[in-house]
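Remarks on the structure that follows.
Yeah, one chain of the complex is gone here, protein chain that is, but the others are all in their spots.
To keep things simple, chains are lettered A, B and C as they appear, and every chain counts its residues starting from 1.
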Amino acid sequence: MPFLDRQRFARIVSPSDPDRAAPGFRLAYHATITAGLAAMFADTWPGLPPMVDHAMMWTTIVAWGVLVLEFALRLWVAPSARHADSVSDVRMRVHYITGPRGFIDFLAVLALPTGWVFGTEHTDANLFCILWSLKLFRYSTGLTVLLSVIRNERTALLSVLTTFAVVLLLSSTLAYIFEREGQPDTFGSIPSAMWWAIVTLTTTGYGDATPATLWGRSLAGIVMVCGLAVFALMTGILANGFAQELRRRDFLRTWDLVARVPYFRDVGAAVIAEVVRMLRPQEVRPNTILFRRGETGQAMYFIVSGEIEMGLRPRPIRLSDGNFFGEMALISGSDRSATATATRRTLLLSLDVADFRDLAARRPELLKAIHEEAEKRRLINAGAMAAAAPKD
Amino acid sequence: MPFLDRQRFARIVSPSDPDRAAPGFRLAYHATITAGLAAMFADTWPGLPPMVDHAMMWTTIVAWGVLVLEFALRLWVAPSARHADSVSDVRMRVHYITGPRGFIDFLAVLALPTGWVFGTEHTDANLFCILWSLKLFRYSTGLTVLLSVIRNERTALLSVLTTFAVVLLLSSTLAYIFEREGQPDTFGSIPSAMWWAIVTLTTTGYGDATPATLWGRSLAGIVMVCGLAVFALMTGILANGFAQELRRRDFLRTWDLVARVPYFRDVGAAVIAEVVRMLRPQEVRPNTILFRRGETGQAMYFIVSGEIEMGLRPRPIRLSDGNFFGEMALISGSDRSATATATRRTLLLSLDVADFRDLAARRPELLKAIHEEAEKRRLINAGAMAAAAPKD
Amino acid sequence: MPFLDRQRFARIVSPSDPDRAAPGFRLAYHATITAGLAAMFADTWPGLPPMVDHAMMWTTIVAWGVLVLEFALRLWVAPSARHADSVSDVRMRVHYITGPRGFIDFLAVLALPTGWVFGTEHTDANLFCILWSLKLFRYSTGLTVLLSVIRNERTALLSVLTTFAVVLLLSSTLAYIFEREGQPDTFGSIPSAMWWAIVTLTTTGYGDATPATLWGRSLAGIVMVCGLAVFALMTGILANGFAQELRRRDFLRTWDLVARVPYFRDVGAAVIAEVVRMLRPQEVRPNTILFRRGETGQAMYFIVSGEIEMGLRPRPIRLSDGNFFGEMALISGSDRSATATATRRTLLLSLDVADFRDLAARRPELLKAIHEEAEKRRLINAGAMAAAAPKD
Partner (left out) sequence: MPFLDRQRFARIVSPSDPDRAAPGFRLAYHATITAGLAAMFADTWPGLPPMVDHAMMWTTIVAWGVLVLEFALRLWVAPSARHADSVSDVRMRVHYITGPRGFIDFLAVLALPTGWVFGTEHTDANLFCILWSLKLFRYSTGLTVLLSVIRNERTALLSVLTTFAVVLLLSSTLAYIFEREGQPDTFGSIPSAMWWAIVTLTTTGYGDATPATLWGRSLAGIVMVCGLAVFALMTGILANGFAQELRRRDFLRTWDLVARVPYFRDVGAAVIAEVVRMLRPQEVRPNTILFRRGETGQAMYFIVSGEIEMGLRPRPIRLSDGNFFGEMALISGSDRSATATATRRTLLLSLDVADFRDLAARRPELLKAIHEEAEKRRLINAGAMAAAAPKD
């Protein structure tokens, strides 16, 4: 079934769909890029023995080959992407290549041939492979957050950069005036003085150009403190923007997961909006132990999808989609009475003990519902066990 | 109609009134300043060929000419400013020149002539043009925010600067005591040692003066850590102040826009105060595509002014001031059913999906009102389309 | 009346009681310390002409004399401090000297004589005067905030410093191992390597010791990033702590002032707790113009103490303790109808337009009360003016 294969491969290479082979693919992906770049970098080292030189060159070529294959694969599976029902395969492929990620993939493939055409030496030819480094962003969800933050805060950031520029222009002109006589080599023109100014304003301080006069040094002191202040402002803006954007994304992601847990369906929308801020999504691999018998309770969990085995006696019970567990230790304050293990890849929502107490205090009806659900579940389990017992 | 022209020019040069020619004016404004400053800077480079030297000199002079014209223009339009009804033209012009921005414009015009009077060489004469860099702040709304923050947090900032000063004084005295014997050149007096201290306290670290004794180095380690701590405090103060001030300004700006959307008139003041914090003003150029058919819904929009075309079938509909759109995908969770494009410069308020859900959960009546409005709009559109259909 | 004089002087030197002569005293205080320290610093410059040397020396001695007088003055007025009713004068003076500020004053007085006893040269003798720099903290309210923050966050800060120390120890040992053979001078022992490590970890980077081997440089890269991370944590802790502490202090200070405004007495404690967070205390000098006729309304004001003149026509009215003003422009959205000027030193609480709208939306009863009060005031004023008119 070639069609099914394409669907499968589409899931493997996608950043969001969790296929069993996806982690392996990603490892290979990052290893190829890293190896290719490392070889390309090492190859520029002068005086390498010819054998090492060749090994490096071939590593780069092999890495390029793998990236060509990867590009072909992505081109092939492009029609399997979401919302692709009514659009032709060719249009979906064009859409992939013209998108930001597809374009980087395309450039990465072109890098080496372009280098061969333009470069005179093979080390120079390889330099175009630096474009591969952009592929490292593919699975980094944070970059989109970063770009959103920069877009949201662009007015404030632009103001800080304007201030930065004006301080830079003023200080390099003043440094030129104060220092040009004593040090004509490093402060002999404003562009030269500007090099000093930027090195000082960012508090980098190479030391290849330092003022020597009293006025120049006083100016330098003020420039340094301005540099710290400008940087402090930038930190403040980016830190705030980042925190807001992350909160917004977490809210959305958790909301989607909460909607899949039946327990939350009946608690009313107002409570959900409150609960969503407290729940934290968590994905665990098979055989992960969430907590052990005898530990202190740190959180309770809701199962979005997957299966958890509670190591109860006489026989373990298994909980799956929509169930919750771990609430006993939080309610009673006693230690965990059983060990909880994921039997397969499981998606959970965890509710921290601090938030649990806070929530239980402000919304006692939630605690009651948890009690009732837990009671019901225990009865069902007891019945199942009673039914299962005679068979043994 | 010369009077109308003046009004038009007043709008073009103003930072807030959006005239069609305003972006072009601003581009020319910033280009002139940048070119003038760049030429002035390049001109200080020693040993330029006479032709380049002349070109640079003339670029500066032309830029100055443009700034003189700009100053004249602003002086001419000054009486068209707001609240100018009852005041004479001359008073408004004096008011403009004595204000912070007008004064900078005035200084910028005077810079070159002053230089010619005092400077011996033409490169030195041009140095006064560095005052032009202050004109970069004119359209930077952030500078006023920056100044507000510094004014609001002045007590805290002053404390940090006092701490900075005391650490600086103490450390330079101690460094002088520890290092003066070993390095009489760099630590031979307290003012010299102070140069080392400020370079170290700001963690710039030029390396032109470094302690060599055990005591001196231990002191340097403490000074560096103090520097980081002082800087951390400054970051904290400015970051907090900036966040508060931006929030305050956003609140005011959004409130003014919300008041112009009829839908919000009936929801009650208490809800508005809550909604204002969630809405984000957004200005889009003509032909901007806000979202495409088939995309996931990220936000809904309220039109403050302008026009949006929804690419519905069989024929697109146009929405204008006071309407809202994009709510369908947020309510149903389905994909966008139509592409939304701005037909002209449009001012929108966007409500993010995260905030939409949060709001819908806590204020179900708002969601209901949106439903009703949407239904009504659909009926009107259906009627309009039915009426329009026979004509085709 | 010598007793009254002492009370007066006590008010002048105190950081909180506002006496008319207090600003002058503070200026003289800071000028003396600055001049004394500057002279002491300049005096260490080698090869000064004897005349300058003498001038510097005498400046230091005169500054010391002033500080001795100041100490005597403070000792004299110590019994006039608060809570001093039942305690003897001698005990209050001992209390002053043993307190942190009194002790610094005492040390500052002792500094010069101690130097004369121990120092061989007069420049060395003066070095003890560096203790005067601690007196700069006296009127800096922020230092107590700083100390509170450090005390509140000491656990977290200690953890960061421990991490800092462990990274420092590990990296200097590793740098010693990697670099000792190539650079025995700078990395020949762990203490030497530790100098490199602290210069790198704080990202100061003098450049007097830099690793040359591949391992050493890789280590350096990691150390630099760790340095940034450690510093980021410190920034986070201090920034949060500072923000909390400032908010707490503002709350307390504003609460005390709100209690003195009659309008707030009847609005209920729950509303006050909310309002206190929005009001900002503001102290203005005589003849300060708060806003001008025709400006946009940015805030309304409550007078805690002092007097404000509203430039109304036909004749200005004067408002004093407990009144409020500036609410008209906020309610109607129109421009200021009169100019407000402080006739003497006035303490105000300002309510920002953003907060005013927010508050008016959530607490309509407050707005109503403001309306009624304003109406009442206007009637009284009208009556007063009617009564005053015939006299003209």
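What we mean here is this: contacts are C-beta pairs under 8 Å (C-beta built on N, C-alpha and C of every residue); 3 or more make two chains touch, one makes a residue touch a chain.
Just so it is clear, the structure is predicted and the values come from calculations on it, not from any experiment.
Although it is not drawn here, the omitted chain touches the following shown chains in the complete assembly: A, B, C. Note that of A:Leu67, A:Leu238 or A:Leu257, the residue touching the chain absent from this view is A:Leu238. Check C:Gly36, C:Gly205, C:Gly297 or C:Gly326 against the missing chain and you find that the one touching it is C:Gly205.
Among C:Ile150, C:Met224 or C:Met278, only C:Met224 touches the chain that is left out of the view. If you put the hidden chain back, the residue from C:Asn240, C:Gln282, C:Thr296 or C:Thr339 that touches it is C:Asn240.
Of the listed positions C:Thr114, C:Thr144 or C:Thr173, the one in contact with the omitted chain in the full complex is C:Thr173.
By the touch criterion stated above, the residues of chain C touching the omitted chain are 83, 155-156, 158-160, 162-163, 165-166, 169-170, 172-173, 176-177, 184, 188-191, 194, 200, 203-207, 210, 214, 217, 220-221, 224-225, 227-229, 231-233, 235-237, 239-240, 248, 251-252, 255, 269-270, 272-273. Looking at chain A, the residues touching the absent chain are 37, 40-42, 44-46, 127, 130, 133-134, 136-137, 140-143, 145-146, 164, 191, 195, 198-199, 202-208, 231, 234-235, 237-243, 246, 294, 335, 352-355, 357-358, 360-362, 364.
Although one chain is hidden here, its contacts on chain B can still be listed: residues 204-207, 235.
Everything that follows uses one rule, which is that only the chains that are shown with their structure count from here on.
Chain B has the C-alpha centroid lying closest to the overall centroid of all protein C-alpha atoms shown. Relative orientation of chain B with respect to chain C corresponds to a rotation of 90°, obtained by superposing CA atoms and rounded to a multiple of 5.
Placing every chain at the mean of its C-alpha atoms, the farthest one from chain A is found to be C. Here the CA centre of chain A is 41 Å from the CA centre of chain C. Counting partner chains per residue, chain C has residues 203-207, 235 touching two or more of them.
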